[in-house]
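The structure under discussion is supplied below as structure tokens; questions concerning it will follow.
The complex appears here minus one protein chain, its other protein chains still in place.
Let's look at subunit A:
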Amino acid sequence: MQAMAIEQQGWTVACARSDLVANSGVVAWVEGVQVALFYLPDGEQVFAVENRDPLSGANVIGRGIVGSLAGDLVVAAPLYKQHFRLQDGTCLEYPEQVLKVWPVRVSGDVVEVYLGG
């Protein structure tokens, strides 16, 4: 019941928990926004970042490889291989490229994203 209350304040169901792929990404369509969801079973972490790759203009970030560089969890964009930090969406190679990131949580069987109030 608590979850329902928060959902009304901006949390939206993105997909089923079983839709996530371990150590990889999937893309959900959340209120007209393309959200890439990455799931790392080690520490049960989920990240929600913008699916649009600013360099190519294509919606492909969710199909990048997840990795760790100098302690940061990152995703490598699949077309030109630049790296974005999953934590805050900053790009390691091009500071002017930033991906939006959203709070995300696993709530029972579903994954929820906080797109803003």
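Structural remarks
The criterion applied here is as follows: a contact is a pair of C-beta atoms (placed from the backbone, for glycine too) under 8 Å apart; a residue touches a chain by one contact, two chains touch by 3 or more; residues count from 1.
Definition applied: contacts and distances are computed from a predicted model.
One chain of the complex is hidden; its UniProt record names it "Nitrite reductase large subunit", one of "Nitrite reductase large subunit", "Cytochrome c domain-containing protein", "Dehydrogenase" or "ABC transporter substrate-binding protein".
Of the residues in subunit A, those that touch the hidden partner chain are 14-16, 19, 21-24, 26-30, 34, 37, 40, 42, 52, 56-60, 63-70, 73-74, 76, 78-79, 81, 83.
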